[in-house]
Structure formats: C-alpha cells, structure tokens
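Of the protein chains in this complex, all but one are displayed in their positions.
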Amino acid sequence: MIKVKYITVSRLFRFSAAHRLFREGLSAEENEKAFGKCSKVHGHDYTMVVTVRSEGEGDMVVNVSTLGEVVEKEVIAFVDHRNLNTDVPFLSGVLPTMENIARKIAEKLEEPLQRIGAELYELTLAESEKNSVTLHFV
Amino acid sequence: MIKVKYITVSRLFRFSAAHRLFREGLSAEENEKAFGKCSKVHGHDYTMVVTVRSEGEGDMVVNVSTLGEVVEKEVIAFVDHRNLNTDVPFLSGVLPTMENIARKIAEKLEEPLQRIGAELYELTLAESEKNSVTLHFV
Amino acid sequence: MIKVKYITVSRLFRFSAAHRLFREGLSAEENEKAFGKCSKVHGHDYTMVVTVRSEGEGDMVVNVSTLGEVVEKEVIAFVDHRNLNTDVPFLSGVLPTMENIARKIAEKLEEPLQRIGAELYELTLAESEKNSVTLHFV
Amino acid sequence: MIKVKYITVSRLFRFSAAHRLFREGLSAEENEKAFGKCSKVHGHDYTMVVTVRSEGEGDMVVNVSTLGEVVEKEVIAFVDHRNLNTDVPFLSGVLPTMENIARKIAEKLEEPLQRIGAELYELTLAESEKNSVTLHFV
Amino acid sequence: MIKVKYITVSRLFRFSAAHRLFREGLSAEENEKAFGKCSKVHGHDYTMVVTVRSEGEGDMVVNVSTLGEVVEKEVIAFVDHRNLNTDVPFLSGVLPTMENIARKIAEKLEEPLQRIGAELYELTLAESEKNSVTLHFV
Partner (left out) sequence: MIKVKYITVSRLFRFSAAHRLFREGLSAEENEKAFGKCSKVHGHDYTMVVTVRSEGEGDMVVNVSTLGEVVEKEVIAFVDHRNLNTDVPFLSGVLPTMENIARKIAEKLEEPLQRIGAELYELTLAESEKNSVTLHFV
C-alpha cells in the first residue's frame, strides 16, 4: 500500500496593513533609490498560509479550527488594520519586507504552535497575487 | 436576429495604497467608535473595474489597451503605492471611504474617457475580496 | 461634473452546506430523472453576494461591517454547516434549489436591512464557480 | 414581502483558442499599428458567462445542467482548441475581437436557448482576467 | 546548462460532497465538543490537486488528459454529488476528515496511476479556500 511520508495541513489567513520600505538613517531620495515606489507609505491585503506537519497516523494532523484560533490570536490581532512600520510591537525596528515580516511571524508562532502539537513546515506571505516569500523550516 | 441593446467593455486595475478612516475634528476614540478598526492606518490591494459602453456597431467598442493607458496615467499613477489620506492631490480633504475614492476617480476619468469616445457605465472599487462599491452612471 | 445615478455596496459571504434536490412525493428514480446527480445528498461551499443601494450623498452608502454583522446573524448563522433540506427553519418545506434558497434568504434579510437603512438591490447565490443565480429587486 | 423583479441564472464556460487581430487587406505593419501586439497570432483561455432570465416563479429558472449542455454543444465544441481566425465556421470572415466573437456566439445561441425556455440576458466574454466585454440584451 | 532535478505534473479536480465529522460511538453533544460545527451534516466544493512526477526526459512527463481520465474514473465518479459518510464504498467506516479522505483517495489511485507510468508525488485536498491537507509521498 502506498506510503505517505508525511502530511501537512495548511490554513490561509488575510490581513490588511500599511507599510513602507524606509530606512531611518537614509534620506527620502536614498530610500526611493533603494526601494523604488515601495519607499512611500502604501498598503496591502496580505495573504498568509501557515503549513504545519506531523508524521502521525490520526484522523487529523492538527485541528484546523484550533490552528486558526492560535494564528488569529497571536498574529492577525496584532497586524490587521495596522501600520507595520509603527504599530506592531513584534515588528518594532524591523524593515517590513515580506521576508522580515514572515520571519517575525514565524518566531511569534513557534511556541504557541508547539503547545497544540503542530510543527511549522512552511510559512508563505504574499503581499499581492504576484509577489510572495516562503520560509521553509524542515 | 438577436438584438444587442448595448455593449460594455471592462478593464481591471490593481493598486496598493494605505489609508485610514479618520475625521480630523474628532479624537482617536471618537474615530474608532465611528469607523472601528478602519480608523487606524492600514492598507489594501485595491481592485478597480472600469466599465464603459457604446451603442456602436464597430469591431471594438473601445480599444482596451487605450482604455488601460488612460486609466493608468490619470489614476493609477497617482494612487498606487501612496497614502490616500495624505499623498494624492485629487483626494485632498476627502475621507477615503470606498464610496468617496470611487467618486473622485470617476470625476478624474470623465473627460479623458470622453476624449477616447468612451462613456463611463459603471466603476467598481473593491478594497478586498469581500467589500466593494459600484457607481452606476447610466 | 459626472453624475452618479446611484451607488451600490456589495459584501461577499461564504457558507458550507449539504443539500439534495429531492421531492418527497417522488421516488428516488423519479428524482434522479428530474434532477440528475443533484438528487443525491451532496454539498457546496456557497458564495453569496449581498448588494444594497442608496441614492444618498454620504461618505458611506452603508457601513459594510454593519452589513456583514446583519447577514451573519440573520442568515449565515442558520445555514453554515447545516443540511439545507432538514436543518434550517426558514427553508422548511422548500426544495433547496439556488433560486429558492436565494428567495428565502432575501425575505429573511428584508426587514433587518431596512433597519440599517439598506435597500436590497441584488442578491447573488453561487453553488460553485460555474453556477449562480441573481435576484434583481430594483 | 420583498418583491423579486426577475431572476437571472448564470453559467461559466472556458475555452482555449488562438487568434490574431489582422485585417486581410492591410500589411503586417498596418495591422500592428492598428492592433499592437494583438496583430500577432497568440491565444487565450477565454472565460464566458452566459446569463439567462425569467420572470417565472418556479423552483428553477432554467436547469443549469441543460443550459450547460446547450452551450457546450452549440459553442464550446466549435471554438475550444481552435484558431478563431481560420477554424470556426460561424466566425468565418469576422475580425475576432471580443466584441465580434461575443456577438456571433449570441446569434448562435439565440434559438437553442429559446428551445429550452431561456431568454439571453447578458453574455460576458473575457480574454483574460483584465479584459472583458458584456453584451446586454434586455 | 541548468540541471532539472525532476519534473512534476499537476492536475486540479473539483467535486461537491456532503459530510459530517461524527463518531458513531459518541453522542451528538460529544461529537459537537470534539468537532464543533463540523459535527453537523454540511458540504463542500472540494478541490483536489494530484501531482505526479518522473525523472524522464520526454516531451511529456505524463499526458495530463490521461491523468484526468484516470482520476475522474477512479475517484471523482465515486465522490462527486455524494454523502462521504454513507455513499462511498472506499470511504466506508472512515471518519471523513480531509486527512482520511486524502489517504483513501491516494490508496485508490496508486495502482491505476502506476499503469500509466505516473508516480504519486503529492496529493492536496482542500475543503475550502482556507483549509487544505497535503500528502507527501516522496
């Protein structure tokens, strides 16, 4: 019989946030040179897919409703309808590129996910239908 | 033979912008009471569909590439990667609800569209996959 | 200046439900003849778009969050994760075609929407990306 | 009780076809000037939404499966995986713009739809997620 | 020249089915406690992506039309427009979570796919745009 190596479970989240790519030590011109139009304050309807895995044999790898509650409470409640440059404690001092936002979200999720027995497998953050980053943990 | 009453042509545009629903004369608390989480600076990947019509019989009601160029030049260039509360001249002093943004965009498009022989039929502005407004002109 | 005839505001909802097209007075064979594979119990992730209108001039035609709360409370809470043939009081005795479900939802929404000053303009119910019905009220 | 003015039923179809916008009497240069990059042979995954209406009170305005069969037989079978400039009898001699393709499809559907009691209300043809035309019949 | 490690081919399928998460030995209350609103009969438009791989060098890793026919015949014909708790022989006695449905589908596909030279690489089953599971075989 066909052997499943492992199963992953994914849940999609959305949040709306403002940001700009702007280094405090640089002028507006230098920031525009480095980051183009992203150096101006703008915003996105971000899409995030959190994927966890298990090698277990149970009926559910992880309860997706529980997964949803954890991520809503730990992440979405902090970033939805916020300015990522100024309003989010766990992003304080971080240049809010997709890569950095995703890394900080992953750090924030690690322990709460462990408490529900879920191991982070991948975390994808998309700022539009065109652009996304994926962190691979395994 | 089946009678076409009229034909409309639609083109979809996207832009990323920040905004908040905040009246200058009110306190942060009053704004939060009026607009909920939208009173904080956040952002969206807006989707806009511009629909024009004609009763003509030609091969093309309007050249969609030309339609695209007009809207890119007159609207998208001003709102993409901007803060709608502070950075867009034609939205100056306007509370940037979907309704108001759409009205101001329609005003800005009226004359340039007439120059290419296109009559505005509908303009839909969506701030997410859930919420949208449509202006009906005809 | 361009004249807006009226503005409509739309909000999208999703719910997951089971149903079958089955008339109680007919045999399984007769139902299969009438309704094909839809005569068997199956299910859908329904998408519903509620569109309301106003001829007003205000910043918001209707607050979409309030619109969302009304529809969640009056409709989604009753149909989500239910069997539409047996579990929904306001669909009791109704053959759950898209047309009939949409009509009954519209009846249920009429008064609560009036209370928030919203007039039903259209209601679209889709049982898949392929098939949908739209009720036109105006 | 809320009054439904009329109900429309929509079904979505997809087909993949090649085409170019090229007038036989013109040179390649003249065609490129008139139609830009569309003057070269290219292709699309077209999406078509056929919307029919009825003022009836029945459980179904029209059986969407029957609607699907009619459109598949009368249209999709002729255009899917074809070159619209050369391979489709009912498009012979027609410049295959979205507008013209839609008009010819509507003519071809008129009678077969009448036979199943369906009146064409709208026909939308999209050559991409950006560009579409809609024929309005009522 | 860049080295391709391997190629995978994916095909998407949809089916509409009813189900509930309900263990026969438990009461309705206990099931609701364990599975929340999913303990009631409801339904989904499931999306399934079957991904197969090959290390071959041919023009086609596998003919996607043939892949489509195999999966339609072996799986979709059994689950589309069915109640997964009661109507599908190969799911008999199985709690129809996404994980379990995906495992049983994979078992059913293994041999027929081998007969067309396709090795299962991943199988993703989504019960909505939010929630999905992926079986990884390699």
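Chains: A, B, C, D and E, in written order; residue numbering restarts at 1 for each.
Methods note: a residue touches a chain if its C-beta (ideal position, glycine included) is under 8 Å from a C-beta of that chain, and two chains touch if they have at least 3 such contacts.
Keep in mind the model is a prediction, meaning the values are calculated, not measured.
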For the chain not depicted, the shown chains it touches: A, D, E
Which of these, A:28, A:77 or A:138, touches the one chain of the complex that we don't see? A:138
Considering the whole complex rather than only what is displayed, give the residues of subunit E touching the chain that is not shown. 1-12, 51, 58-61, 64-65, 68
Residues in subunit A touching the chain absent from view: 36, 38, 95, 97-100, 102-103, 106-107, 110, 120, 129-138
Subunit D, residues in touch with the chain not shown (by the definition above): 14, 16-19, 37-38, 40-45, 80-83, 86-87, 127-129
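Just so it is clear, only the chains that are shown with their structure count from here on.
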Hop distance check: subunit B to subunit D, minimum number of steps through touching chains? 1
Taking each chain's centre as the mean of its C-alpha atoms, which one ends up farthest from the centre of subunit A? D
Take the average of all CA coordinates in subunit D, do the same for subunit E, and state the distance between these two points in whole angstrom. 33
Which residue numbers or ranges of subunit E touch two or more of the other chains? 38, 129
Can you identify all of the chain pairs that touch? A-B, A-E, B-C, B-D, C-D, C-E
